[in-house]
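Of the protein chains in this complex, all but one are displayed in their positions.
As written, the chain order gives the labels A, B and C, with residue 1 at the start of each chain.
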Amino acid sequence: MVQLGLIGLGKMGFNMRERLRAAGIEVVGYDRNPEVTDSTSLEDMVSKLDGPRIVWIMVPAGDPTRQTVVELSNILAEGDMVIDGGNSKYTDDKVNADLLAAKGIGYVDAGVSGGVWGKDNGYGLMVGGAPADVERAMPIFDALRPDGPREEGFSHAGSVGAGHYAKMIHNGIEYGMMQAFAEGFELLEASKVVENVPAVITGWQRGTVVRSWLLDLLVRALDEDPELDDLEGYVEDSGEGRWTLEEAIDHAVPAPVISAALFARFASRQEDSPAMRAVAALRNQFGGHAVKKVGG
Amino acid sequence: MVQLGLIGLGKMGFNMRERLRAAGIEVVGYDRNPEVTDSTSLEDMVSKLDGPRIVWIMVPAGDPTRQTVVELSNILAEGDMVIDGGNSKYTDDKVNADLLAAKGIGYVDAGVSGGVWGKDNGYGLMVGGAPADVERAMPIFDALRPDGPREEGFSHAGSVGAGHYAKMIHNGIEYGMMQAFAEGFELLEASKVVENVPAVITGWQRGTVVRSWLLDLLVRALDEDPELDDLEGYVEDSGEGRWTLEEAIDHAVPAPVISAALFARFASRQEDSPAMRAVAALRNQFGGHAVKKVGG
Amino acid sequence: MVQLGLIGLGKMGFNMRERLRAAGIEVVGYDRNPEVTDSTSLEDMVSKLDGPRIVWIMVPAGDPTRQTVVELSNILAEGDMVIDGGNSKYTDDKVNADLLAAKGIGYVDAGVSGGVWGKDNGYGLMVGGAPADVERAMPIFDALRPDGPREEGFSHAGSVGAGHYAKMIHNGIEYGMMQAFAEGFELLEASKVVENVPAVITGWQRGTVVRSWLLDLLVRALDEDPELDDLEGYVEDSGEGRWTLEEAIDHAVPAPVISAALFARFASRQEDSPAMRAVAALRNQFGGHAVKKVGG
Partner (left out) sequence: MVQLGLIGLGKMGFNMRERLRAAGIEVVGYDRNPEVTDSTSLEDMVSKLDGPRIVWIMVPAGDPTRQTVVELSNILAEGDMVIDGGNSKYTDDKVNADLLAAKGIGYVDAGVSGGVWGKDNGYGLMVGGAPADVERAMPIFDALRPDGPREEGFSHAGSVGAGHYAKMIHNGIEYGMMQAFAEGFELLEASKVVENVPAVITGWQRGTVVRSWLLDLLVRALDEDPELDDLEGYVEDSGEGRWTLEEAIDHAVPAPVISAALFARFASRQEDSPAMRAVAALRNQFGGHAVKKVGG
């Protein structure tokens, strides 16, 4: 029976354990939250797995992932393998892989898409690593990925780092698509020419060029809240949009749509825009144009 | 048996006739091209339909559509109805509807999405008009729209003009989505971190957040031409992206993504950019920076 | 002695009268405000001028200007001349010129830049009209324009409409420049690397590439309010930025900077962004990402 150690049983990891178990994978999970964990420590988790082991990390990118890799490098044995399925920056992968390689431990990075729906729909996977390592983990990937032809929901993108790179670009595209729908939604709302905006958007789900999963989700959201006015227009960004834009800079690739989508998120989080205060100040200076004074 | 007069049997109209006939609609088509037409003139087409008639116009937007409406206003009888299924500007609809209403002829505008795939997949439809007119044409709409729940591939968007308005915004969103995929594609190609770009994009079709019909089409294109280098990066725009941006201006709606997508198309058609000649000239003036001289 | 009828003695017109009189032009002003007017009605103003007369309109663009032209067409005599110095859309000029030409009255459109500073600095002028008309009004233009070579503060841009067209593009550029300074200001404020932001911006006034009148005004604003926090980041737009973008659309000219500057103003006036509510809703749908609920 295929076994997997799974570290991090939050929103994503918890659901992944469900899907893996439903596919017959024996999962030993570890999480600091005692209500969800299957083991009391990383050591305990590792001790419950037969070697050679595969351990999947599903914790926040950056320091938490890095620290987990370091700890695993001290616990795992030669011949074991680590998969980082978090939203890590692709440049972190080489560092992690090198650390583990020094101990004879394999490393694969996996970009995982699909959100909370992945438990039932399967997760879109993009992985990077040595062919033998990827092959060895294939039963895990097959359990996680959506049904249907493997190549439509899974890709071996290249060597270590390529999986997270592909996921980063995927998310950059996602930012652009979401903003495109968002601008269309606002235009429909603002113009009042269309009398039933949710009906129009609902009617785009079949036959149109814009049909997509994001559209289906927008329809779901509109079903719950037809004018989306229970929400504030405040949007976080998770890092991958920023990294995508940094790649655009590094490779001199024009990325006007992805950058516009990212900047719209930045602006959404500002109570007041310092830049626009400067524009207001300039207009006031040259034209005596009225300005809004704070508290005025 | 339901009848329809169909004017314009080009790429779209020809396929629509096929789908309508397959659904049991009796279609009398008219086109100036004798190889595809079912009638010798608009008058001939009209004479072959029992009253009260429904006539669908599927000719280029602007003058050709306008002229067809004027001719029909002189040929059709009180109680007949005209549907404009072309990519007309929504402000044209009121003019057409008023002209026809003066003769007691009904009018519905229909935004039609789905391209050459509509024959088999069905066409996404957004229509505008009086409820009774829309209801009367419902057998036609049901034949054209995709299988599945009617409300997922068809909407009655509002009064006259609302169908084309919805289609215009749909296309604006489409521009943004296409550009998002395009930027992602270029980044993957430029960075070389991902070794097999088509495999990654193919693997996005299931489970991911970006899964969509446009993605499926990109996969098809990459199957035929893995680096898309048989094509030039030259892209026309059809009017609806421009109108969407004009709406954004009129309603003071920020539309950075849709405008960026439109401008990218404008730029794609320029051999050389006058604006960038000005930037080059400025850099040369202040910094003595090297410039490329024409013919140099 | 050169005479001028001047209609509209608001912020701009009032100052222009001062400058014209200082240059020895005899100005008969008319304004509905009895405190500033020199005449009791348009008829009264016209009666106080010797023929052939020149009358300058300095009222808000659109209906007020149009109405004034219509009234003048009924009051003025053949051989008289009208100059529209407001911020009219260039397409209005042809309509006005035709109306007046039918009565033998000349027409020149004048784009006027310089704001409240024009009284002392002179106004930058761009005019459109027949050469003879422009020549006839030259003493007026010379009185209004800045000191120095005429061609550096005045241009005859072309036939009727060209003056306002040049002013429109001027303002589009102005939007872009202001936004560039505004983004730079916000970056300096946000990063905290520069300890004295006003000192740095003040130090850009001589020798640098960005030195400009707008920079000087920014320095003035910072002198009064070093962090510009007495103002809200709320910025109106006056029409010309929108028209510039419409021209970009009509001529398929990429205008990413001017559009970005305009959209930033649109966004500055939104309490909450419907588009960003849509993005928040989408993120919540697929990822269970936390959102800010209204009132939450």
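Here, contacts are C-beta pairs under 8 Å (C-beta built on N, C-alpha and C of every residue); 3 or more make two chains touch, one makes a residue touch a chain.
As the structure is a computational prediction, the values presented were derived from the model and not from experiment.
Partners of the chain left out, restricted to shown chains and counted across the full complex, are A, B, C. By the touch criterion stated above, the residues of chain C touching the omitted chain are 90, 113-115, 118, 121-126, 145-148, 151-159, 161-162, 165-166, 169-177, 179-181, 183-184, 186-188, 190-191, 193-196, 199-200, 202-215, 244, 247-248, 250-258, 260-261, 263-264.
Taking the whole complex into account, chain B touches the unshown chain at residues 11, 114-117, 178-179, 181-183, 185-186, 189-190, 213-214, 217-218, 220-221, 225, 228-236, 256, 264-265, 267-268, 272-294, 296.
The chain not shown here touches chain A at positions 209, 237, 242, 245-246, 248-249, 252-256, 259-260, 262-264, 266-267, 269-270, 273, 275, 286.
Please note the rule applied: only the chains that are shown with their structure count from here on.
In this structure chain A contacts its sequence twin chain C using mostly the same residue numbers, the overlap exceeding half. Mean C-alpha positions place chain A and chain B at a centre distance of 32 Å. Chain centres here are Cα averages; for chain B and chain C they lie 38 Å apart. Averaged C-alpha coordinates give centres for chain A and chain C that are 47 Å from one another.
Contact with two or more other chains is made by residues 209, 248, 252-256, 260, 263-264 of chain B.
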